[in-house]
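For this depiction, one protein chain was excluded, whereas all remaining protein chains were kept in their positions.
Chains here go by letter, A and B, matching the order in which they are written, and residues are numbered from 1 within each.
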Amino acid sequence: MKYFREKRRIAFAMISPSILVIVAINIFPILFAVYISLHLWSFGRGVPRFAGFLNYEELYYDGRFGDAVLTSAKFVFFAVLLEFVVGFALAFLFNVKVRGMATLRQIAVLPIMVMPIVAGLVWFYMFNENFGVINWLITLLGSEKVGFLTDLDVALFSIVLADAWQWTPFVMLVMFAALQSLPEYVYEAAKMDGLNAWQTFWRVTIPMLRPSIMIVILLRIVDSFKMIELVFMMTQGGPAGRTEVLPWYLYVTGFQALDLGFAAAMAVSMLILVTIFTQLFLSRVGIGNDNK
Amino acid sequence: MHFENKQSWIKKAAAMAVAGAVSSIAVAPASAEGVLNGETIRILAIGDPVFQVMQRIHGDLEEMAGGTIELDVRGFDVLRQQVLLNAQNDVSNYDLISVDLPQFGEYKGFLVDLAGYVESSGMDWQDFHEAAWTGAYHDQMQLGIPIQPHPEIFAYRVDLFEEAGLEPPRTTEQVLAAAKALHGSKDGLSGICWNGARGTPLGQTITMVMGSHGLPVIAMDAIEGGFDLGNVRPENMHPQMESDTASEMAAYLMELMKFSPPGILNMAWDERVRVFAQGGCAMTYIWSGRSAIYELDEDAEARGKVSYLPHPAGPNGLNVSTLGGWFLSIPDNLPEDRRDLAWSVTEWLTSPEMMAEYTKHGNCVAPRHSVSVDEEVVARCPVIPFVDAMATNGEIAGWQRPPVPEIQQIFDILGAEFHEALAGAESPEDALKEAQRQLDRTMRRAGYY
Partner (left out) sequence: MPRIEFDNVSKRYAPSSAAVENLSLTIEDGSFLCVLGPSGCGKSSTLRMLAGLESITEGEIRVDGKRYNELKAQSRDFAMVFENYALYPHLDVYGNLAMPLAARKMPRQEIARRVEEIANTLQISDQLRKKPRQLSGGQRQRVGLGRAIIRDTRTFLMDEPLGHLEAYLRQQLRTEIRRLHEELGATTFYITHDQEEAAAISDRIAVMSEGRLQQTGDLLTLLDNPVNRFVAEFIGNLPISILPASIASNAASPELSVGDARIPFSERRASEIADSTRVAAGRLEAGVRPDAVTLHEESARHRLPLRVSVVEPVGDMAVIVADGPAGRLRAAVPSDSAPSPGNSVHAEFDASRILLFDGDGRNILRKT
């Protein structure tokens, strides 16, 4: 008994530095955000004034916040859907053993290396109606210019496309690695059990890839939920707020208007949304608990 | 999972570094002559032309100054954050900071009054454009010296106007008539370019155009020939977006949409000038200094074919252009013993010689009368005498963008809400009403009334 208590003390002493680091890096900023969110505070103008839940109340009545949540949800949904479907298909394509495939694969993942802000700039110019390459091509083909960044119904999808351009290769890479790590013998077993290609895909490949699929989807959801660079470079939330995702609205209120309390309330709400979502997602897909 | 705020801040900082301009420049060998006399000066600057020019000729500048010039160039939002943060330090990290004209309201609490220096050094302040000089005059203090103030004016293609037999447009009515006549008259030619992009660009357009319709966006006191920007009190903070003037302004912008180039809803700052430069539109609203984009580009179609006017006036408005742009100021947490040096550098950087020098490198701004008559300067930048004349005629003012701490929120709310109207997602009336509601809420939150 005494031995174990002693041991536990040592163990605690050993891990306490890492606990401190975690508290400092992960917990403190969150607590600080919560603290600010309970105050009225404009950066550079006096001290924070305590305001209770006023900021949250305002958030609740602020139509723009609600719109931003919806826009974010739409963006995340379409971006992740597109990235996943295309990335997954590409992973299979690249899994074929043909000469030169390795090089092709390396080229295909290049967009990941590009800084998101630069990707935004590139796509801004690609989609631009006055200087853009894409509209130039469209007019060459004799069609009307498309308001990629100004059409109410199109703009969000232009951002989705730019995001997909950058992150589909990531999905592809992860799925490719996962595919490569699938044991060959399972496929032999499937052949011998008489599964056709379709059955093999749905009954063997997909279930075996499931953990990787879930991880990559989760990563993309959380990451695309935080996307701001493309909006910053391409539309600033326009047209008519159709691309105003949460992080951008947060940036506008927090870093342009410097309404820190309100922005912090938004950040905390966002954090809660993401946390609830990821927890639900993780428990639904059952990563981490095997005996479901 | 991280604290969102913090993450995006870091991302933004990185973003700005790429998008705008980069960082302080390394130390150069100091010679013992010139204004610096071997010392180091630290400037927190904006990524706008005059400071970009300084970056480009940094080596020459240091040689001239005989010392080290640390020039930290930032994007707009990051600069503002750093200025505000720096103000909270016990001791300022910078000797000089760059201040945008509408920011004086927000910053005036922590800037040094330069009046004494102006007097003792015998600076010829009357050589500066009056609107520029007084733009930094708040609460009986001279808070900055103009280095790159320039107005947003109106540019039009003389050749196209003559060809079509059109008068230079001094009123919004004439603008619309000309835009209608010229829009589509040539392949790829639109009537007019302007800042239509959501957020700050459109927000600024609205405040300025509303100004040329005769009213500022908040209820400032009317004074002789304009409104009193040097003395804004809490009761002046009421937004005026449900006024008749606001409706006229809205109607005008809605009309402009019909004669604007494709992509107008995402068009801002330099892009409108580039479209104008390549002949994509016959007129454009333009920050005068940006005319360098086509005047100094031999391939630009608009080069040498452009004439300038102040902002066209609305039915009950004035021909006034909005003055904006940058001043050099000294933060009041700078120790006394460094202030003389800071002032000397300010005096040097805003001297006629240096202003003429900047025009050589693509900065078509000269807020001093003496520089505006320099023939070489005028040859490089045809816009400068136009601006000088406007300054002399009192056609430049700063009240359209009131220098209040909430100015950025005003831009943002106007630029976000009215974009709904421009994009056809909402009626202009509703957009104005919603903007009024939000501005009102903002002012109440800030505790003005």
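Heads up, the rule we're going with is that a residue touches a chain if its C-beta (ideal position, glycine included) is under 8 Å from a C-beta of that chain, and two chains touch if they have at least 3 such contacts.
Predicted model, so just to flag it, every value in this text is computed and none were measured.
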Displayed chains contacted by the hidden chain, counting the whole assembly: A
Of A:Val34, A:Val154 or A:Leu195, the residue in touch with the unshown chain: A:Leu195
Contact partner of the left-out chain, one of A:Val204, A:Ile217 or A:Leu273: A:Val204
Interface residues of subunit A (partner: the chain not displayed): 183, 185-186, 188-196, 199, 203-204, 207-208, 210, 290
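Just so it is clear, only the chains that are shown with their structure count from here on.
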Between subunit B and subunit A, distance of the C-alpha-averaged centres to the nearest whole Å: 36
Subunit A to subunit B touching residues, read off their complex: 26, 29-30, 32-33, 40, 42-45, 58, 64, 115-118, 121, 128-131, 135, 145, 147, 149-150, 152, 222, 226, 228-229, 232-242, 244, 247, 250-252, 254-259, 263-264, 267, 270-271, 274-275, 278
Complex contacts: residues of subunit B adjacent to subunit A: 1-9, 11-12, 14-15, 18-19, 77, 80-81, 84-85, 87-88, 106, 197-201, 261-268, 271, 274-275, 280, 405-406, 408-409, 412, 416, 419-420, 422-426, 445-446
